[in-house]
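Note that one protein chain of the assembly has been removed; the remaining protein chains are unaltered in position.
After this line comes chain A, so read on.
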Amino acid sequence: MSTKEQRVAEIVAEHAGREGPMLPILHDIQHEFGCVDGEAERVIAGALNLSRADVHGVVSFYHDFHEKADPRPEVQICRAEACKARGVENLMAGAKQAAGERVKLSTVYCLGLCSAGPSARVGDTLHARLDAAALAKVIENA
């Protein structure tokens, strides 16, 4: 077993005995490795007595899980209705420019800060009432 396989097996074991352990396991693996790849899927499938296709089906269903890790820092920008009403679309060109190749910009539909958009998330830190300059700063600091 590779060290990664071993670590995945440990994570799976930590959740053994819980009802419906799949999502908690996937979250932990995504968090630790930045992705849930084929290698991880195989280990999970083995431990939970599922086929790899079953596990892959779950991984690929959810926006939070990725098959490949992306080493870039990520900034999630809300582009749902209430943030659109507050002008987020006008900030996107500038955001893309600020991000360049270094930062990954991704779209999220609502962070629950809908009276104070546009809003963004970096890790577990939230930002609201963003204008072009503030968003550029968030991206630069990511």
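Throughout what follows, contacts are C-beta pairs under 8 Å (C-beta built on N, C-alpha and C of every residue); 3 or more make two chains touch, one makes a residue touch a chain; residues count from 1.
Here, contacts and distances are computed from a predicted model.
Engineer: The chain dropped from view, which UniProt name applies: "Glutamine ABC transporter substrate-binding protein", "Spore germination protein KA", "Formate dehydrogenase" or "Ferric reductase like protein"?
Structural biologist: "Formate dehydrogenase"
Engineer: For the chain left off this view, which of A:A9, A:C35, A:A116 or A:A136 is in contact with it?
Structural biologist: Looking across A:A9, A:C35, A:A116 or A:A136, the contact with the absent chain belongs to A:A116.
Engineer: State which residues belonging to chain A touch the missing partner chain.
Structural biologist: 19-24, 26-27, 57-58, 61-65, 80-86, 108-117, 119, 121, 124, 126-129
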